[in-house]
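Showing chain A:
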Amino acid sequence: MAYLKAQNMTGGYGGADILRGCSIEVDKGKIAVIVGPNGAGKSTAMKAIFGMLTLREGDIRVGGEDISVLPPQKRVHKGMSFVPQVNNVFSSLTVEENLEMGGATSNSRLQETIAEIYDLFPILAEKRRQSAGELSGGQRQQVAVARALMTKPSVLMLDEPTAGVSPIVIHELFDKIIEIAHRGIAILMVEQNAKQALEIADTGYVLVQGENRFTDNGPALLADDEVRRTFLGG
Partner candidate 1 sequence: MEDLLNAAVLAANYIVIPATVYGCQLALGALGVTLIYSVLRFSNFAHGETMAFGTAVTILVTLSLQGIGVGIFPLPTALLALPVGILATIGLTLATDRWVYRFYRRKRSEPIIFLIVSIGVMFVMSGLVRFLVGTDDRVFDDGMRFLITARDFKELTGLGEGLAIRTSQLITLTTALTCVGLLFWFLEHTKTGKMMRAFSDNEDLALLSGIDPEKIVRIAWITAACLATLAGTLYGLDKSFKPFVFQQLLLPIFAAAIVGGFGNPLGAIAGGFLIAFSEVALTYPYKRLITYLAQSSWEPEGLLQLMSTDYKYAVSFLILVMVLLVRPTGILGGAKA
Partner candidate 2 sequence: MNYLHSRTLLFSVTALLLMTVGFVQSWNVALTILNLCLISAVMALGVNIQWGYAGLVNFGAMGFAALGGLAVVLIAAAPVEEAWRASSTQIMFCSVVTIAAASAYFVVTRLFVFTLASKKALAFFTIGIVVVSSITLMGPAIRKIESIDPSLYGYLGGLGLPVLLSWIAGPMLAAGAGWLIGKVALGLRLDYLAIATLGISEIVVTLLKNEDWLSRGVKNVVGLPRPVPFEIDLQRAEWFQHLAEIVSQPVDSFSSIFVKLCFAGLFVVVLALLMWLTESALHSPWGRMIRAVRDNEVAASAMGKDIKKVHLRIFVLGSAVIGLAGAMLVTLDGQFTPGAYQPLRFTFLVWIMVILGGSGNNWGSVLGGFFVWFFWVEAEPLGAWLIDILTLGIGEESALRQHLIHNAAQMRLIVMGLLLLFVMRFMPLGLLPEKIGKVS
């Protein structure tokens, strides 16, 4: 069974359901990417998995344990970590303080973990004393991902990590994400840059109106005519 397994998620905010029986799963060391048109429920699915939205039906399991009723903070302790799309750094704190905050409550070997993170993102080591708000967009995204890694998660969830970032930086960021996955972390992300994201995806989910439309490995989806015609613009 997959490490993170969300099954038959159904629910929304108040009135109509946004998610309608959507299922998503990802294993440790693998990358799953959710793509789909606007309003398909991509971000909602992420929020539901992280507990920021109450589901009417369906359940979410991490490592076989049912966490469907836990609030987001408790899910952090179950090894999940989330990088929001916007406002994802403490902009008035320094880079290093951002990292410390990431591991503030759940990490006993803080300095060690920070050193590992600096290994992964050398640029952050250079800018450790600068406040995060002064960094460029790409560097800020790195801080955001690094902060989320500070809890030593087994599942890392990223909500459109490349939004507003230049193409070269996107490439760099995806490289980092692959590297993170290789360290044995399950990665689940929502992406606007569908083509590039699917290239690195072990599993790609195409969501339409809150339902799974296509599921396959990334290259297979990219090769699929219908997927390309309808969702990737030819």
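As a selection rule, all candidates are chains of the complex that A comes from, given by their letters.
Structural remarks
In the analysis below, a residue touches a chain if its C-beta (ideal position, glycine included) is under 8 Å from a C-beta of that chain, and two chains touch if they have at least 3 such contacts; residues count from 1.
On a predicted model such as this, the values are computed, not experimentally measured, just so you know.
Interface remark: chain A makes contact in this complex with candidate 1 (options 1 or 2, touch as defined above).
Contact residues on chain A toward candidate 1 in their complex (touch as defined above): 72-73, 76-77, 81-82, 84, 87-93, 97-98, 100-102, 104-106, 147-148, 150-151.
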